[in-house]
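This report concerns only the one structure given below.
Apart from one protein chain that is not included, each protein chain of the complex appears where it belongs.
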Amino acid sequence: MTDTSKPGFYEDAGATGTFLDANEMVLNMGPQHPSTHGVLRVILKLDGEKVLGTECIIGYLHRGVEKIAENRTYTMFNPYVDRMDYVASVSNGLGYCLAIEKLLNVEAPPRACYIRVILTELNRIASHQLWLGTHALDIGAMTPLFYTFRDREEILKIFEKYCGARLTTHAFRIGGTQYETYEGFEQDVKKFCKFVAPKMDEYEELLTTNRIWLQRTKGVGLISAEDAIAMGVTGPVLRASGVKWDLRKAQPYSLYEKFDFEVPIGINGDTYDRYLVRVAEMRQSLRIVEQAVDSIPEGPIMAKVPKVIKPPVGEVYVSIEAPKGELGYFVVSDGSTQPYRVRVRPPSFVNLQALDKMVRGALVADVVAVIGTLDIVLGEVDR
Amino acid sequence: MLDYITSYFRSTVTPGQANNQFWALVYILIVFGGVSMIVMIMNWAERKALAHMQVRLGPMRVGPHGLLQPIADALKLFTKEDIMPAEADKPIFWFAPVWVVVVAFTGFIVVPFGVAHAVTDMNIGLLFMLGVSSLGVLGIVMAGWASNSHFPLMGSLRSSAQMVSYEIAMGLAVVSAVLMTGFLGTGMYGIGEGTASGTLSMIGIVQAQQAQHVWFVFKFFPVGLVAFVIFAIAMVAETNRTPFDLPEAESELVAGFHTEYSGLRWSLFMLGEYAAMVAVSSIAITLWLGGWMRPFASIHGPSIAIPFFWEHPELGVVDMISYLVPAGVLFLLAFFCFFNALRMPKHPAMRPQVIGLWALGVVMGGIGLVLLAPPVRDRIQDIFWFVAKIAVFLYLYIWYRATFPRYRFDQLMRVGWKVLLPVGLGVLLLTGLIGLSPELVTWIKGVMLWR
Amino acid sequence: MADETTPKDQPTPPQPEKPAETPAAKADAAAPTTEAKLAETPAAKADAATPPKPAAPAAAAAKPAAPAKPAAPAKPAGPTPQPWESEMTTTLKRQYGSAIKETSTYVGQKYMVVDPTVVDEILQLLRDDEQFDYLVDCTAVHYPNREQQFDVVWILYSFPRNERIRVKTMIKEGDAVTSATPIWETANWLEREVFDMFGIKFEGHPDLKRILLPDGWKGHPLRKDYGILQQDTEWVKINLGIESGQ
Partner (left out) sequence: MAIAPLLRKMFMVDLMKGLNVTFRYQDPKEVYTEQYPLERPVIAERYRGLPRLNVNPDTGETLCIACNLCATACPEHLIAVGSQRNPVTKRKEMTTFTYDVSRCMFCGLCAEACSTDCLELSQDFEIAQYSRDDLVFDRERLERGSEPTVYTR
């Protein structure tokens, strides 16, 4: 473990140069803490309640996914990616499958793409709902959590019916999808869309105009567009800073170019904007789902992929717009059945790095709000 | 001795005023038991109401609809291992929860549950109450300091800052209400003849509202209302409840000042907190909501007489109906019990619970019947209305908790100092001006005549 | 946990041998074609065939005239790296000459292989002049059988151009790379992770220490000579007080 009590652990240890300056307090937040979203450990250097600096200590959930990948065949590794960002496992699987498909130079048939889009967007809604609930809980509003979880449950039910698992779905396979839609899939999805739209209004009623919510989120965790780009922050966090960039639009994959949706952006890059962006994204995802389910084509769901996947030697980097940001897979193949190297570019990991910048000078309560607003999943940060 | 005990029956004042120590002791025990009971019921009700607001069911397994859950929890907390951190300041760590509970209950000495239903009536009752309830912060600071840990320390520091700043707004609002007791005259804008000095006695304040035929929340509308709202906000802050629950902010400070506490000690903190909630609610009720008075207490209606049942020539039909409300409420509760017993899942495992619910319904109905008996009925009135008002307040507490996010520390301070304090000052000033307006008018006239 | 329930060993071949067949064996077959195609980078090709180098039939696709060497039977030809020429690459090549060893595209993805000595300058230049303002990822690949054991890869993206390139450099074991942290702040943690997993040092990094593994951990797990079941038993014993489960 990091020895934080060592003198000089922090570069700016105060004017006296000693670490234990009388004005400063070191607060260890986590890894067991209600609002570090898992096992994140943040060491805060405080002046009263003011944060002078942070140090993130991660790795408590490190499982060596990249190492495992080198010892599994391409097909076998597929379920493991679900375990990284376990609240958006479908997106993880999609990114992985797309990367290997690119390596194999095959493309999933349109029907598979549509199914993928539907599930991924549903997963995006689920992920954002989970984020909204926990974020609100961090800020002290406990009720939205239950509403969002209730509505997320409907998505999980669809997942369960479609691929047999609720969280770690393993829904897609290299070259398409394994499962044909079940009887009544379209109706279920449509019913869900109808059901959830008014519920989203309810979340907003509870939070969007609430003065306490506004005070807690406006101007908190500011990050400018330049900083956000320099920090490599992606996803809603970047968009809330005003950068209109969404991989689904910029470099469409899985037939996203066929769908009509908008990329919501924020202005100030504060916590409130990120909240608005994510809520707007949920609605846009609903739009995509509705369009996709209306126009889902008939056809095969699996491209012609050999039983034993042996991609030619080469390396590709394929990334998708996961709910948390750009999720990339850098896969190196040596021509064997096992990947030579799989590198996952985890959005949460990179976004978490911006924490220090965002909370310096803020209060302790803001640290919690900012951790929440970054929407990190420690499974993905630590891999 | 027996005379000493029975002599109090003829008294119409509180045991303290009657100088009857025995009955004072009995009252203390009753109040202690009653408040503890309220805390327990509140515990259950909070879980259930919160759960239902959050589309959950809440406790369902221990007893019918989880009714025995508070008891089970209390048992669990009593039998839990009592952990004291090795580095803690042990005497203070031990003393802090005791202090919190003692202080929270001490205030109840002056709370008038009825015209004669208080332990005693001090002429500075209100001051005593405010003073004692603000002592609670001391226990919290002690707990935070003695834990020798960062989270509790921050929680307790927040708590002390918060309580001090909200005391002031609270005090201003209270003074406004106290001023109103001095302005005689009836009705909302009844501006009195002369400036009788007000009273700080809790019973005196309610009696002033009775005499003026107005709850102070409506007096000098909207001045009284604003003062009440200030107090209502400050009292939530004072009791560390959402949205002002920073000292124990669960998501930031883990549990704030009681992070290191467990088992019995922790439960004492909870007991103290809930008792404090009841205490401040009763201040608000006494000052603004007419204390033990029923709503529309000045409307009596035509007088009526029913032999053996209603023989109060001075009271009217409206009074009679209101006198039946307590029994009615219990019958309603009994009905709910029966209704829910029928709706319980039909499962052999649920059988004891269903039986329990039926039994509870029967008990409720029985109490309701007892409350119908004229002697009981007449004496229970004040207490019933007071407790009913407390229940409304406690419900509000739960409701806030379900809805609001938490303020940040600096914002909390801002609300206290920059919003509530100026508004409180304004209200105080307005109360005085409106109340003194006849005098002011005469004075201005006098000045002009003298010219 | 012990493996007694699955006495059968996993079908994967032992780890370190695996990459051996790839670069060494197949490089010879593929090198001549590339040599003809990319006159600038013969040297880089010859000693190490790091860049995605398909098996022999792939070479045929790249250069139809060359005699196709039948390799893996009935296996469809994989794509090959195509040379990538653009304004940017010519500028860079003019400026750095042979330090830019290769500029190619593979299945439409652009990448360049550069010399480790100039990589920081090139990254700086790419950010400042070519608007590659976003460092997507920085990672490494280990090739134990090569003299220059590590590929360090920077994946860059340009918001204005909507374009993605990879910059690759090859370094020896023990060599250090100049840190990209002054160029992109995001490189901080990414480089720490590369250091943690591969033991590649980044010069000028403000705080180069392990990030995912504990500080006292021995070894760098993503190196090919670090087996999947291997772990720092000593660390586990000291810090967790348990016998290692493996």
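Lettered A, B and C in written order, each chain numbered from 1.
In the analysis below, contacts are C-beta pairs under 8 Å (C-beta built on N, C-alpha and C of every residue); 3 or more make two chains touch, one makes a residue touch a chain.
Since we're looking at a predicted model, the values are computed, not measured.
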Q | Option touching the unshown chain, where A:Arg72, A:Lys102 or A:Arg345 are the choices | A | A:Arg72
Q) Just one of A:Leu206, A:Ala228 or A:Leu247 touches the chain that is missing; which is it? A) A:Leu206
Q: Check each of B:Arg56, B:Lys80 or B:His213 against the chain that is not shown and name the one that touches it.
A: B:Arg56
(Q) I need the residue numbers on chain A that touch the omitted chain, in ascending order. (A) 72, 75-80, 83, 143, 146-147, 150, 153, 157, 160-165, 168, 170, 178-179, 182, 202, 205-207, 209-212
Q: Go through chain B and note every residue touching the omitted chain.
A: 49, 52-57, 60, 345, 347, 349-350, 399-400, 402-404
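Here is the rule we use: only the chains that are shown with their structure count from here on.
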Q) If you walk touching chains, what's the least steps from chain B to chain C? A) 2
Q | Chain occupying the most central position, where position means C-alpha average | A | A
**Q.** Result of counting contacting C-beta pairs for A-B and A-C, higher pair
**A.** A-C
(Q) Taking the mean of the C-alpha atoms as each chain's centre, how many Å separate chain B from chain C? (A) 70
Q.
Rounded to a whole Å, what is the gap between the Cα centroids of chain A and chain C?
A. 26
Q | Residues of chain A touching at least two other chains | A | none
Q. Residues of chain C touching 2+ other chains?
A. none
Q | Contacting residues of chain A [partner chain B, same complex] | A | 25, 27-28, 33-35, 49, 136-143, 145-147, 150, 206-207, 210, 212-213, 215-216, 363-368
(Q) Touching residues of chain B toward chain A in the complex: what are they? (A) 53-56, 150-151, 154, 158, 242-243, 245-246, 249-254, 401-411
Q | Parts of chain A lying in touch with chain C, wherever the complex brings them together | A | 1-3, 58-59, 62, 64, 66-68, 70-72, 102-103, 105, 227, 229-233, 243, 245, 250-251, 310-317, 319, 326, 328, 330, 332-336, 338, 340-341, 343, 345, 349-350, 352-353, 357, 382-383
